[in-house]
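Below: one structure, written as C-alpha cells.
Only one protein chain is missing from this complex, and each of the others stays in its spot.
Showing chain A:
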Amino acid sequence: MSLWLEFQASPLLWIIVTVVAFMVASWINRIARRTPLLHPVVVGLLLIIGLLKLTDTSYETYKDGAQFISFLLGPAVVALAVPLYDNLARVRSMLVPLLVACTVGALVAALTAIAVGIWLELSMQTLLSLAPKSVTTPIAIGVADKIGGYPSLTAGLVLITGALGCLMSPFVCKMLKVEDPAIRGFSLGVAAHAMGTAYAFEYGAIAGAFGGLAMGMTGTFTAFMLPPLIRLLGLS
C-alpha cells in the first residue's frame, strides 16, 4: 500500500499511464480503420478517467504528473512554424481569403455554439465554457478563465470538438467536392484546432501546414474577440 502511495505521487507513473493509454487508444483506432469516432485522444482520455476512478485517484494527482506531457504542447505549437515555412508561397498567394475564412469561421464557431446552448437552456457557466471550444487547448483555457467558464470543462469540450471536426471534415469536403489539401487543412484547423491539424497531416504536409496556420490564426483572433463578444451579448 505504501508502495502505491509512493508511486501515486510520482510523475513517472502518470506519464507512463498517459503514454500507454494513448498507445492502446491508437491501436484500437487502427483496428477500427482509423475512424475519428474512436479518436485516439478521446479514447485515451476515457481509458485514463476509468483508471483514475478505479484506483480512486484525484484529477489533481494525475495532473501533477501528466503536466510534463502537456508541457510539450508549447514547443510543439512553436514547431508548427516549420511546415508553415515550407508552404509559405502557397500561404502568401491565399492570404486574403484565409484571413476572411478564419475571421468568419471563428465568429460562426462561437456564435452557433452559444445560440444552440441558449436555445437548449444550458446553465450560464456551461455556456461560457462552451464558447471557446473551437480553439486550441492553451488558448481556450485562458479564454474560458477570462469570461467566467470552467477551464477544465472547456479543455474537455475542446477535445470532443476536435474529434467531431475530424469525423465531419471528410463528409463536408465530399459534399462540397473540395479536394485541395490546403482548403481541407485550413477548415480543419479553424473548426478543430490541434486535433484537426494532426488529422490534416494525414492528407499530407500541405494540409497540415494550413491546419497549423488556421489553428494559430483562429486561436489568436478568438482570444481577442471572444471576451468583448460575450460582454456584447450580455452573458457576463
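Convention: a contact is a pair of C-beta atoms (placed from the backbone, for glycine too) under 8 Å apart; a residue touches a chain by one contact, two chains touch by 3 or more; residues count from 1.
Here, contacts and distances are computed from a predicted model.
K.L.:
Given that one chain of this complex has been left out, which of "CidA/LrgA family protein", "Multiple sugar transport system permease protein", "Spermidine/putrescine import ATP-binding protein PotA" or "succinate dehydrogenase" is its protein name according to UniProt?
P.N.:
The missing chain's protein name, per its UniProt entry, is "CidA/LrgA family protein".
K.L.:
In the full complex, which of A:L13, A:V190 or A:L229 touches the chain missing from this view?
P.N.:
Selected residue, touching the omitted chain: A:V190.
K.L.:
May I ask you to list the residues on chain A that touch the chain which is not drawn?
P.N.:
Residues 18-19, 21-22, 40-42, 44-45, 48-49, 52-53, 59, 62-63, 66-67, 69-70, 72-88, 90, 93-94, 96-98, 100-102, 104-105, 108-109, 112-114, 116-117, 120-123, 125-126, 130, 133-134, 137-139, 141-143, 146, 150-153, 155-162, 164-165, 168-169, 172-173, 176, 178, 180-184, 186-188, 190-192, 194-195, 197-198, 201, 204-206, 208, 212, 216, 219-220, 223-224, 227 of chain A touch the chain that is not shown.
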